[in-house]
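For this depiction, one protein chain was excluded, whereas all remaining protein chains were kept in their positions.
Coming up: subunit A.
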């Protein structure tokens, strides 16, 4: 059937500059550029272009511009171009629309409506270049009461403490599974996490055996509904175990890693035959209630000899805060909360763009709810979904999070351009692909250095912002909404966030 969808992108090649080196042809996995030997020039099939900018970045002559196509339907506020084209695609295929990355819809981004405080005259600001600044964070259950005994000047803690994760900066890499992303991308995250004294999250695709010794010390391993790649060694080599119940990009549904992405080594890691669809059912079929969840949490504590904190990751949806308190009572040591703009390797577009609530509102309601119930100490909150810069991290923590997970931001550091074509397995940046020709483009040393740089840059900025507020430990900012003010928000939004309007 002929497609009635016109190209999303326009490719402009400056023939003056182009030297016919054919780099663009080699770089584009979507097969956009081809060399026409008769005309001795390159031609582009714009219909196939994903707008990933690989060719534009790698053209040695800078001869290519890829930009959104200026063609347009008659403007119509109700029928946007995207709505028309999505509909056409479905009329042509009869399928569910898939997409990658977090939602790109213009839901209000609260980070951009919140401003931070700074010290002036009284309570002087602190200079992080000369004063120590504490970003170290402990993630996990804290005791209700701490009994201590002092003997000969030594302080001994009498209370039995729960295992905690220690991060030197409150930024962890979000769950991205080997299978969804390439081995090189996965390994780059692991390398950078270890180097930055933080953690990466394996996602639900297992942890390759040869990585367990080296990277287990900075791994959080996931147990999801598909239960891929799980054995006792996997659970025990890591520092924490996360039960994935939901994901911000697709709350309430499972996932299918298409058979094409299940290469021999992905299959080995997930422990399923190569080429089969790796299906994660929507619920865990052994969890239909909080009691069932409590059972899986306890089973995982047993399986890891009570040595690791257990995290439960849920998507932020309407009544999630009440559910989250149930999760804390069920024994979770960490709650990871993933908001509306959380990323994904593949999700039905209808779900990604319509289900869930923004992270910012979620953190605040969760923190408040746990405080109201007097159980905030029993779990840490890691928040995910739409963290783009260090200021977002600071705001998240002031709203009540203990730490943040970054996914998209980490991918962008490695080269991702948010082209949303991850589900095709043809990522030109070598990130979301299992094609060795493409994944080979991502050099682990370089990508991990880029990630390490990102973490160190953000950590430094966080110290600067803290210092500016006259705070020398992140701990003092946690849930400290007094340092936040809202701009351009409705009353109800300020209420949910628990912050005052600017100037108040």
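Convention: a contact is a pair of C-beta atoms (placed from the backbone, for glycine too) under 8 Å apart; a residue touches a chain by one contact, two chains touch by 3 or more; residues count from 1.
Here is the rule we go by: contacts and distances are computed from a predicted model.
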Check your understanding: UniProt protein name for the omitted subunit, picking from "Nickel import system ATP-binding protein NikD", "Protein fwdA", "Formylmethanofuran dehydrogenase" or "Glutamate synthase, alpha subunit domain protein"?
Key -> "Glutamate synthase, alpha subunit domain protein"
Check your understanding: Which of A:146, A:166, A:279 or A:487 sits in contact with the chain that's absent?
Key -> A:279
Check your understanding: Taking the entire complex into account, which one of A:259, A:326 or A:470 touches the absent chain?
Key -> A:259
Check your understanding: Taking the entire complex into account, which one of A:12, A:43, A:96 or A:487 touches the absent chain?
Key -> A:96
**Study point:** Contact residue for the chain not shown (choose from A:63, A:172 or A:235)
**Key:** A:235
Review point. What subunit A residues would touch the chain not displayed?
Key: 89-90, 92-98, 223, 225-228, 230-233, 235-236, 256, 258-259, 267-268, 270-273, 275-277, 279, 281, 285-286, 295, 298-300, 302-303, 305, 423-424
